[in-house]
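Every protein chain of the complex appears in place save one, which is left out.
Moving on to chain A:
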Amino acid sequence: MVSAALQICLAYYIISILDPYIMSWQCLNRPIVVAPLAGLILGDFKTGIIMGASLESIFMGISAIGGSIPADATTSSIIAVAYTILTGADIEAGLAIALPIGTVMASIAGMFTPIWASLAAYWEKLAAECNPPKFAFQTIGFSCLTPLINVVILFFAVSYGVEGLNAFLASMPAWVMTGLGAATSMMLAVGFAILTSMIWNNEVGIFFFVGYVMVAYLGMATLPIAILGAAIAITMFMGEKRSIDLKNSMAASAAKTDEEDFF
């Protein structure tokens, strides 16, 4: 089982680096690509391709919108394909095994999210050094290291079963898990606070709350908000334009009067 687990982990690692980190298509990590690739690595290309079709149909509707990276379809597909090829089980059996492994991976990886987030301050300092090769090397290198945590979890889950990992999760005090979850959801406020402090302007600051209310009370999506916002902004632009034009024409007529006085 150990050598099979190593192969699965290799397939998982290659795919998670390739997409989204290198290509950002969120295309190569779809089951229809992942399953044939896993099949190729595990030595049964044909089964991989056929399973890719059924796995893609299963996972097609499951989506993560707005920047969060969908991983479950990828992990589940790899595990399902690997089990089918290595043990001769059918696709349902493979998916049944994939589900608890995926859940454990998500909860352990979730514990690291606030830790990765706290590196944001380091990246900022690094960017300020104005050394782009160093910045690119460290950020990309870091992206290649983070999937290793999932790889290790996957390895133990496949070779020794998920019971041990579940026992580890259960042994953690509940408040640590809740605390890390709370930290993750509040950290985004830091990013937004930096952005807000950059574009804040006392004269028009109240418009922050216009956008806020459109979502919090009216439940609007971003595109309609952007259209209404653009209408407000264009109206404001025209108003400013008129006052600038007026100022210019006044200055021009003042200049004219000066000229007349001169003659």
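Everything that follows uses one rule, which is that a contact is a pair of C-beta atoms (placed from the backbone, for glycine too) under 8 Å apart; a residue touches a chain by one contact, two chains touch by 3 or more; residues count from 1.
Here is the rule we go by: contacts and distances are computed from a predicted model.
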Record-based protein name (UniProt) of the chain missing from this complex, from "Integral membrane protein", "PTS system mannose/fructose/sorbose family transporter subunit IID", "Hydrogenase iron-sulfur subunit" or "GntR family transcriptional regulator": "PTS system mannose/fructose/sorbose family transporter subunit IID"
Identified contact with the non-displayed chain, of A:2, A:152, A:176 or A:246: A:176
Omitted-chain contact residue, chosen from A:2, A:148, A:236 or A:254: A:236
Hidden partner interface residues of chain A, rising order: 20-28, 30, 32-33, 36, 45-46, 49-50, 52-54, 56-57, 60, 63, 65-67, 69, 113-114, 116-124, 127-128, 130, 132, 135-136, 139-140, 142-143, 146, 175-176, 178-201, 203-205, 207-217, 220-223, 225-226, 228-230, 232-234, 236-237, 240-241, 244, 248
